[in-house]
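With one protein chain removed, the remaining protein chains of the complex are shown where they sit.
Every chain is named by a letter (A and B) in the order it is written, and numbering of its residues begins at 1.
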Amino acid sequence: MTDGIPHHRRIFLKQVATAVGAVPLALGASVVAGGAAAAETGTAAAAATAGASGQAPVPVVTAWLFFDGNEGRAAEAAVARLIPADDTGPGAKEAGVAVFIDRQLAGAWGSGDHLYRHAPFLAGTPQQGYQLAFTPAEMFRLGFAKLDEAARKAHAGAFADLTPEQQDALLGEAEHGKLDFGALPSAAFFGALLDATMEGFFSDPIYGGNRDKIGWKLVGFPGVHASYANDIERHGVAWTRPPASIADADNGG
Amino acid sequence: MKHAIAAAALGLFAALAALAQSPDFARKPPAWQVALEASKEVAAGEAIATKGKGAALACAGCHGAKGVPAAGAPFPRLAGLPVEYFAKQLFDYRDGIRANAIMGPIGKALADAEIASLAWYYASLEVSAPRATASADQPQRGWQLARYGDNALALPACVDCHGGDVTGGGPVLPGLAQPAAYTAAQLSAFRDGERKNDGDGIMQAIAKRLSDADVKALADYYAER
Partner (left out) sequence: MSKIMPAVDVVLVGGGWTGSVIGKELAATGQRVVVLERGQPRWTSPDFQAPGVRDELKYTRRNELHQNAATETYTFRNRVDETALPMRRWQFAYPANHLGGAGVHWSGAYYRWDPVEFRLRSHYTQRYGARIFEDGITAQDWPLTYDELEPFYDRFDRLVGASGFAGNLKGVIQPGGNPFEPWRSRPYPNPPMRVPHAPALFGEAAAKLGYHPYIQPSALSTRPYVNSEGLHMNECVYCGFCSNFGCEQFAKASPQVCILPVALKLPTFELRTNAHVLRVELDKDRKSARGVTYVDAAGVETFQPAQIVTLCAFAINNTRLLLLSGIGRPYDPATGDGVVGRNYTHQTSSGVSLFFDESVKINPFMAAGAVAVTMDDFCSDNFDHGPLGFVGGGYIQIQVVSGAPIGNRPTPPGTPGWGSAWKKAVKRYYNHSIPITITGSALPVRGGYLSLDPTYRDAWGQPLLRITYDFPDNDIKLSAFLTEKGTEIGHAMRGVTLAQGNPRTKPYGATGYQSSHINGGAAMGSDPATSVVNRYGQCWDVPNVFVTGAALFPQNSCYNPTGTIGALAYWTADAIKRDYLKAPGKLIAS
């Protein structure tokens, strides 16, 4: 017990590290300050971030596993518009949602491990659901490239370099299928991006998004605190305990 | 049974009209909740905790000056307990729902508002769990029960409900970091039916499936947290 960690806890921490999957931080890592990132998007958001943690922002290392640098920038810019930092608090970018999406695309989900992939791929009725040949990884790769292409065509800049208003307009066109992404309907890409953004904003922080439980704090979800037998019949009583994540619980609360 | 079915089918509407009832699905808030909402005077709580009040001895005498008992003492840590759990226990002592020769009379000497003040006071204290120096006999068993439970005994992990070792899992679910003697005594009391203030008996049923060695393993485990 020389490191001050009880033996059984050390075993547990090791298991957790294995389960979550060690992230190789050396992979073309760039260091950004979480606080600085928030400050870019407005003082209200920065204040909300600082206020939430009550301490100086901790530098965050972004290691892209799937995205190249351009895709990563586009992803961060896009999720920042889908869930912006504003007077309700920090948004998806501050919550690490682009990091979440990157890790998901690099993993089994990105390669379609639960997606039926057999041909023929035919156009169906809306009731028949998703019938494209793309895995999530293929779709996001093409989608971000096409989004940048559309940005350059409309405004002579990469998507990440446009103004928020220009970005919103392009995202809105994608949402309604008005951008030409070739074989990929832009509405399908937008839908997948929005889904992944919500997942990243609201899933457990162990996946890289919902950093500092920003998403859970926004709505008041308590996370993994979850035994309400004593509380469920106390109607109308607000739940005021701070949210807890899987990682917090592993660390003894 | 056929006649009953026929009656239910044909005379249903008449039968139902006669059954006019106004089910009330709401429950009254527990008395401790009402008390906590009515009174939040930390200073009054501190005065009772340190000086006592009539038949209610000063809490600090057993539970330590800042709610952390002396090392080796069999008394629970009070610092940082959720107000709801703290208040419910004192109400239960007072009402005899949780039987204890020392705490029963203390509870009876306290008014609702005084219990609430004590709860708010102790919740305001910085949490510092007592740390045992004695090493556990069965660290692996204690860890297993606390973190994963035991499938063959149908025991869920302690942390499922009790959450963080110090912060706990909810308003009435305290963190379990407590002196070993206290934890062992409570598990034994639940097991032997001496402590019954656990709702529908959830802890009594769990404790009945713990061996003496399991109780010790858990007590040691949580003494180290």
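What we mean here is this: contacts are C-beta pairs under 8 Å (C-beta built on N, C-alpha and C of every residue); 3 or more make two chains touch, one makes a residue touch a chain.
Everything numeric in this text was worked out from a predicted model, so none of it was measured.
K.L.:
Have a look at A:69, A:157, A:182 or A:220 and name the one touching the chain we're not showing.
P.N.:
A:220
K.L.:
So that we can see where the missing chain sits, which residues of subunit A does it touch?
P.N.:
The list for subunit A reads 19, 81-84, 86, 88, 91, 109, 112-118, 120, 122, 124-131, 168, 171, 175, 194, 197-199, 202-204, 206-207, 215-216, 218-224, 226-229, 231-233, 235-239, 244-246, 249-250.
K.L.:
Tell me which stretches of subunit B touch the chain missing from the display.
P.N.:
Subunit B touches the missing chain through residues 1-5, 7-9, 12, 15-16, 19-27, 147-157, 159-161, 199-202, 204-206, 209.
Keep in mind that, in the parts below, only the chains that are shown with their structure count from here on.
K.L.:
Roughly how many whole angstrom separate the Cα centroids of subunit A and subunit B?
P.N.:
Centre separation, subunit A to subunit B: 38 Å.
K.L.:
Of all residues in subunit B, which touch subunit A in the complex?
P.N.:
Touching subunit A: residues 26-27, 29-30, 33, 84, 139-140, 142-143, 147, 159-173, 175, 199, 202, 221, 224-225 of subunit B.
K.L.:
How about subunit A: which of its residues touch subunit B in the complex?
P.N.:
Listed in rising order, the residues are 6-9, 11-12, 224-231, 233-235, 237, 241, 244, 248-249, 252-253.
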